[in-house]
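Of the protein chains in this complex, all but one are displayed in their positions.
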Amino acid sequence: MPRIGVFICHCGHNIASTVSVEEVAKFAATLPGVVIADHNLYSCSEEGLNSIRKSIEQNKLDRVVVAACTPRTHEPLFRSVCEQAGVNKYLFEFVNIREHCSWIHAKEPSSATEKAKRLVAMGVSKAALLEPQTEGESNVIPAALVIGGGLAGLRATASLAAQGIETHLIEKEPRLGGLLNDITTLAPYSESADTLLQELVDEVRGSKRAHIHLNSKLRGLTGFVGNFKATLDEAGKKKEIEIGAIIVATGANELQPEGEYGYGSVPGVVTQLEFERTLKRGEKPGDTVFIQCVGSRQPGREYCSRICCNTSLKNALKVLEAGGTATIIHRDIMSYGTVWEEMYRKASEKGVRFIRYTLNDIPHVRSHASGTAVDVFDETLGERIHLDANRVVLATPLISQKDSAEVGKLLKVPRDKHGFFLEAHVKLRPVEFATDGVFICGTARWPSSVRETLSQALGAAAKAAIPIKRGKVVIESITAWADPDKCAACGNCVASCPYEAIEILEQDGKRVAKVNETQCKGCGTCVAACPNDAMQQRGFTTRQLSAMIDSLVKHALEESP
Amino acid sequence: MREEHGNVAPVMIAKGEDPGDVRTDVPYQLMTILSNLYPWMSDGKKIAVLTRRCDEKALAEIFKRGYFDRARIVQIGLACSKEQIAACRCSDPVPSTVDIGEPHAGVGSDALSEKLMNMSSEERLRFWIYQFRKCNKCFACTANCPVCFCDECVLEERTFVPERGVPPGMSFHLIRAYHLADKCIECGECERSCPAGIPLLTFRKLVAKDFRDMYKFSPGDDKNVSPLLTTLEGEALEGDECNEC
Amino acid sequence: MTEFKPTILAFCCNWCSYAGADLAGVSRLQMPTNVHVVRVMCSASVKPEYVMKAISQGIDGVLVLGCHIGDCHYMTGNHRTAKRIPVVQKILKDVGIDEKRVRLDWVSAAEGEKFQKVITEFVDEVAKLGPNPLREVAF
Partner (left out) sequence: MNVEHVLTTCPYCGTGCNFFLQVVDDRLIGVVPCKTDEISRGQLCIKGYNAHAFVQHPDRLKTPLVREHGELKQTSWEAALDLLAGEIKRIKEKYGPDSIAFLASAKCTNEENYLFQKLARAAVQTNNVDHCARLCHASTVTGLLYSFGSGAMTNTIPEFENADCIFVTGSNTLEAHPIIGARMLKALDRGAKIIVIDPRDTPLSRLAHIKLSQRPGSDIAWINGMIKVIIDEGLVDQDFVKTRTTDFDKLKDVVKDATPEKVESITGIKPAELAEVARVYAKADRAMIAYAMGVTQHSNGTNIVEALANLAMVTGHIGSESNGLNPLRGQCNVQGSCDSGGLPNLFPGYQRVDDEKARAKFEQAWDVKLPAKPGLTLTCAIKEAAVGKLKAMVIFGENIMMSDPDLGHVEDAIKELELLAVIDIFPTETSKFAHIVLPAACYAEKDGTFTNTDRAVRLIRKAVNPPGDAWPDWKIACELGKRLGAKGFDFSSPAEVMAEMATVTPIYGGIDHDRLDREVLRWPCPSKDHKGTRILHTQKFTKGLGTFAPVDHAPPAETPSDEYPFILTTGRNLFQYHTGTMTRRSSKLEREAPEPYVEMNKGDAKRLGISEGDRVSVSSRRGTINLKARVTERIIPGSIFIPFHYAEAAANRLTNAALDPESKIPEFKVCAADVQKG
């Protein structure tokens, strides 16, 4: 009989405000094999972890079940506590009663509590059958791949190369720099964008560890953390490189608001980026009207692009310096933080005119004898006003790259509904993907300022360097194995394995399936293909999962009131 | 098969040996019998076997999995009698080469299958529950099945068949139906050897039809790989694009 | 009489649908309390035997959720799922159990809302079907 300990987490109010944690703990104590059932305010806090560790030692536990949040973020933490207390980390089972219970049943505390009990019972029944595992290690190819040669990619590449890591930078365009190429100065301190770019490019070009591939796209990717094989298309030529880690820095694009606010029809109507180019060419802006949130913060594209307000403020000040007038028509000015707010104040002092509009009465842009005219209903004055302008600048949001879907598929990493990539966890794993060895930075994630982009790039580079510097990665022991006594060598597993990791071999006069554990990625496809249960996956054996079903039947059907 | 002790017995005779009073009218499942023997017959000699159309298909599934060495098997094509064809509700009774017997046309349909599919699902379930309640877990359906290849059957374990003792309950029959979905060659041996008289051949035929309709695949052709073992290869599937990205 | 609350088992793959379920949670998307998620690495590791077993023991509905075709973390894992589950449904139909009690769907890590939608729809669907007729059958 195993000795199971169950620890229910309040997660402050996140769980406890809906699920009666005490009741669940009391119930858990009655489950077969459970020798202690406890609850903590925050299991993942130092205090919580200590009490679990102590309990494991005091009660001589050999199985640990924590009912809290999601294994996708916290499993490693609790597993390490088990190891510290001398319990093999694979004898730990995580039950998710927050994302999968308290948070989604906020209005039904009693049935949420009942469900939490059943989930815990299922977890305990699986835990009772868990087996200790030993993990394999594999070497790490001491090289990295950075996808995207814009600001983020350059910064990451420079940083990796500076750490002595062979780094391949691929850029689909013929030149490096991405959007930065079009920008004049960088708010708020008006450094020249060119200077920043040049410094970065020089640093990258100067490093013998950095290898730049222009006109290049990622075409294929196989392998796993430490051992990726990437296929590139470099200016039409196929090229294979092997790397240990990958950074996605594919950046973003500016929305072209075709047909909106006179864009494309009315002369003098430009996007922010086009406006930057004119300034770069030294053209005089003249009287300029900025319209904010064009194509963003509206149904279909709800998000705030975060950089547009500040950019407009920066450029409005430039307009004044150049002797023109500047009007910013906005829905809300989002100049968050210290320096930007400062710039906002400066702008209004210097005479930039701010007019607030709403979505139910948007500014109207038309051509006019003297150039361009904007009619807008001023919320604060409560009256419709007419503005003449030489230029109308449409502040459109950054949108995800057209090919981000393609990249996502190749790397098997998720994207959000707007096509921006999704990191593993906003707070806990900000620049990582759920897939080990793949990282994310810059505007490929979401619109971010130059500053944020640079720090993300440095973060991603630092993270990517970890496995490479360690030189080894542990492979989680969820691989498959075939029981030779049962195996009938029917070959179903061989045919279904996506990794060709299984073969039929002669073993003491009997043909049996054999899994190559270094090739096995632990998907379990073979397990489902096996007709007689010879094929098993570590940590997900058919007995473990069947036990969960039995326990659900027991607690939901047989013993339900 | 030959006449022995007032019965008909399956026999294996060596070259030159007198076959005795040979009978071909008793439907022994020779492929199953041979499968049991084969591992012990390591002498590499050729084996001739009486082969009905369904046996041909069974052999195809056996070859596919490399259980028999194709080169060792010589097929003696046996055309089934009208009575046998009727008993099996067999639509495909004629072997590729007929060495023994008169070929007869197959029968179109299985009356019971049609009756069942015209029932309401409640009636149909009632019917099968009654049938499966009679199951006495003798494993005749697996033991005599020419395309059941496991020595240790998962249905003998408690993992998926929770009921204690007999009858084994619904999952026993559902799981077996799934395991046979891509290999059952409708020889009907399960039904013939079921002491409880459960119409297992009808059950097989129902699933086989669905499987054909879904995947255009019928077991018994050793060139074709089971669709359950292949990828989609661009076959259109509902909801196969992420609706939001 | 109290209205029938079906008991539902859901297999979610670690990389997409489980993450999608997490996102639904993070987004506080409310849904019925009937669904019990079992985490597996890939929808392709869901043995049809599990579904048969669950239905045979009286579970009212079984959901199998995986990555969208093409997004599978294991390349073609979910292709197999897409082949297997329909067979399970047909077999259930053949013995007179409504195939709607088993549903296969794809939910990506980003589709918290879709997860909510699938769960809510499926619970309603199964609730309409009523209790699993095998629940009360003693063999």
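Labels A, B and C are assigned to the chains in the order they are written; within every chain, residues are numbered from 1.
Throughout what follows, a residue touches a chain if its C-beta (ideal position, glycine included) is under 8 Å from a C-beta of that chain, and two chains touch if they have at least 3 such contacts.
This is a predicted model, so every value here is computed, not measured.
Engineer: Based on the whole complex, identify which of B:I73, B:A140 or B:A181 touches the chain you can't see.
Structural biologist: B:A140
Engineer: For the chain that's not shown, point to the residue among B:A9, B:V22 or B:A111 touching it.
Structural biologist: Final answer for the missing-chain contact: B:A9.
Engineer: Which parts of chain B face the unshown chain closely enough to count as touching?
Structural biologist: 4-12, 26-28, 33, 36-37, 40-41, 43, 130, 133-134, 136-140, 143-144, 156-157, 164-167, 192-197
Note that only the chains that are shown with their structure count from here on.
Engineer: Among the chains here, which has the CA centroid at the largest distance from chain A's centroid?
Structural biologist: Of all chains, B has its centre farthest from that of chain A.
Engineer: Need the CA-centroid distance for the pair chain A / chain B, whole Å please.
Structural biologist: That pair's centroid distance is 51 Å.
Engineer: Averaging only over C-alpha atoms, locate the centres of chain B and chain C and give their separation in whole Å.
Structural biologist: 31
Engineer: Can you pull out the residues of chain B that are in contact with at least two other chains?
Structural biologist: Correct list: 154, 159-160, 162, 228-230, 244-245.
Engineer: Note the residues in chain C that touch 2 or more other chains, in rising order.
Structural biologist: 48-50, 53, 57, 70-71, 76, 80, 84, 108, 110
Engineer: Going by the contact rule at the top, pick out the chain C residues touching chain B in the complex.
Structural biologist: 48-50, 52-53, 55-57, 68-71, 76, 79-80, 82-84, 86-88, 90-98, 105-106, 108, 110-111, 113-114, 133-134, 137, 139
Engineer: Any idea which chain A residues touch chain C in the complex?
Structural biologist: Counting only chain A, the residues touching chain C are 70-72, 96, 98-101, 103-108, 111-112, 114-115, 118-119, 122, 408-409, 412, 414-417, 422, 434-435, 478, 496, 498-499, 521-525, 527-529, 533, 537, 540, 542, 545-546, 548-550, 552-553, 556-557, 560.
Engineer: Residue numbers of chain B touching chain C in their complex, please.
Structural biologist: Chain B reaches chain C through residues 116, 119, 121-129, 132-133, 154, 159-163, 167-171, 173-175, 177-178, 181, 203, 206-207, 210-211, 214-215, 227-232, 237, 239-245.
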